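Just one protein chain is left out here, and the rest sit where they should.
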């Protein structure tokens, strides 16, 4: 029954499935979009959309975070991004081009903890729930500043993360379990790609787990590192870990946030149907007119000083729609890249489900992709 | 034996097959094309070709319907299309371009029930069998007008339909079972994509079921909504529902009309061999010189005001053949897109079958597509 | 063990494999090319190469047949081609272009039995073994002329053929069994695509069976008719029929000639390893400088008056090599399209086999194609 085959003498591997490999199967009972809810709640925070805006400087800035909040989602500012490195981050953004070397240069400027605090205070002043992303390497150093400044939700995120990262002996490692226990704010951690890592991260006390590393049209992690996340399988596996963790804790529910291979409303719907509670979107939002990337998208792996793992790439072909059109429409674009959550709502109805929680049980079919 | 695999821990999915994934296997007994019949009869209506022209304004108009009837097929006029919205529909058609926003604008004009009645009367005057398509949302309102005007066959069709659509409480829903029982004309309903929905729709008393939502070269339903119909599997499943319904009713045969992924004669033949009684064609016919779309094709999903799910696209590369050449040839085009039913007749002979009913048993092989 | 899956409820299909899906596995014992023989013998006729030149007017003419014979292969002239329709066939060939309609026009001229006789006599005068292809429809009428003129080998070939073709009642059908029994010359028949048809054709007394319908880069039979031959599977199935027929006759060996999807030396080698005794090549030879098609290739399905199933297409990109370079090299072309049988000889050695008969047992691996 498990889809495992021998790929060479004495060595087996599972077959993984990408979202592109599967399709949703409508049921014999459909319902109108108006009777469908896409609302999502994590910890004390409720959202109209199951949306986390990715911590990319091309997407989330002190200026776009309130807009994303207003449209129903959660915006995550990169705590180690340009806004924590430059007082005049907007000017730096305006000077970017699509060269990786330019990115590497501007991101080589050190993070200033005071600036990070200041950005959080600005966001609080704007009345939004403040979520900040820190890398596992710098969490120990920077998290206290974020917490002191009043962060609402902390996102500890690297390409691939684990609960037990072995560091050099003279370095202070990050013990996620004790770290999270000591924090007063809920924590999202990731990315993870498999059952074991997901379960171990759940046991650290995280409120949510990020599944995937944010693969997008410009990603090359699969080429550079040989790591490729078949997202449908990764989400279903993480959902199994969530179920097992729920059992072992007698009811602690950990949220799953899908991150990667989410270009269209259909992709998002399939991720939710595989067990995600919400999706983290970067590239899709970078396309919006309001996006600070000015039509380009890049994520934190694009500026790595020695081994970049994604391209700065142009995501705005032709006109740039409003963030509202991208998220909830209406739109005249038939590609599936706009009115993303209008599409989710519609397909939930066609599959007969009224809430995201029910929709996680939708029937799937392997289609071989298109 | 069922092709079901575990795609993640504790979650299984069936493997679905597209028409492109399979091929027909000729048998040891072949027969000449002249000894093959492609005739099809549904209710009291007999046709030389197993052809239903899709309710697209790019294909069926009061002017092309008689031509399609004369060539042996059944033309379905969109009861909510331009001919029911504008007195001067021909002028509106002439003013279209390939912008989705233009489509959205012209289709925002309200449907006029009187105009619908008038179009039906025009068609009756032309001596053709009148088939009208209504959406599930507007069937309750518009069907009485169609029936009063003398429609011969009613087509109730949305992208995906079910027998039990849950609407908002203050809305009058469409109870297909009582609705169809009260009608005097035969009804085609769809689209459906799986066994359960097909069986439930059969139980409403429909004369035929449409399988698929009309995927064509410009479709994006799979991107926008994440729904993808592996047509070979969907047809075979619906044929199983037909068999079970035949048993439970002691002999009521419900017709299956395949709609989608039908670009060539080979595609049509494969759909028939998977159990279809007829095929609904849109894009192929839009290519004809007589088509009202003037070389463009679009279907009702292309004009959705908030979430369009297909492109208006150019289907006429180079010259535009006559509708006769497209349907029954002769042709000099070797792509398989013309003389569609000449090809069907020929491959039925090569597989050794004399009638469509027998051809539904043809041997299939999985080829992996080309 | 048989690779059969349920593709829909209650309906199963086998998985077929194309030559592109498999690879040859070298063994632990290799041998030098000089110790390898590619010789082939069918009936009384021995050949240095397992090569049958396809009955395409773009390849075989009274002028190229002797050249092909001299290089080690068997040339088949199309008995219903231009050389049987026109006294000045060379002029007609010179006037062709790449329009299907032009082909349809020139092939609408009737076949003249006297001209067919004359061509055979010319070939005999040139000292070659004469092989003529006739279509199943015209075999009864034309075969006596071919035999009277001294044909050495008769090829009865349609796209797909069967031992029992049901014709209209007033037509004289072709009973292959009695027809072949009455003939003094060996007969090749085809194409076939499966075990049953192959076995039935073997029982007609044919010396050889053609497997496949000659799919090439310009073929559209799979689009037009929905018939697609996974060649590796078709050959292995036909070899199983050959084995069973050998048993039931106590030793009659029927030759298998692979026809289709043979673009490179590797493709040819894989066909032989799947059980073919020889390959029928068209497109590859049409590339040669001496080919009558002047750089274009077409087969008999390209000129069908109502439903053409392949393109006239340009196969000579850049320079045109000699027929000798195409067949046995040497070459400077690294694409695998030249020195076809030098490549076969080399890979037979790398797999450790000295003769074609042994090579039919070579180990295969499914590679998923490239």
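In this document, chain identifiers A, B and C correspond to the written order of the chains, with residue numbering beginning at 1 in each.
Heads up, the rule we're going with is that contacts are C-beta pairs under 8 Å (C-beta built on N, C-alpha and C of every residue); 3 or more make two chains touch, one makes a residue touch a chain.
None of the values given here were measured: they were computed from a predicted structure.
Within the full complex, the chain left out of the display is in contact with A, C. The omitted chain makes contact with just one of the residues C:48, C:164 or C:333: C:333.
Set against the missing chain, the residues C:124, C:138, C:306 or C:346 yield one that touches it, C:346.
Checked against the hidden chain, the listed residues C:7, C:24, C:209 or C:291 yield one contact partner: C:24.
Seen across the whole complex, the unshown chain contacts chain A at 5-18, 21, 99-101, 104, 159-168, 171, 193-194, 196-197, 199-200, 218, 220, 222-230, 233, 302, 305-311. If you put the missing chain back, the residues of chain C touching it would be 1-3, 15, 17, 22-32, 34-35, 195, 232-237, 239-240, 243, 263-270, 273-274, 329-336, 339, 342-343, 346-347, 350, 352, 363-368, 370.
One rule holds in what follows: only the chains that are shown with their structure count from here on.
Taking CA atoms, the transformation carrying chain B onto chain C includes a rotation by 90°, reported to the nearest 5. If you average the Cα atoms of chain A and of chain C, the two centres end up 56 Å apart.
In chain C, no residue reaches two or more other chains under the touch definition.
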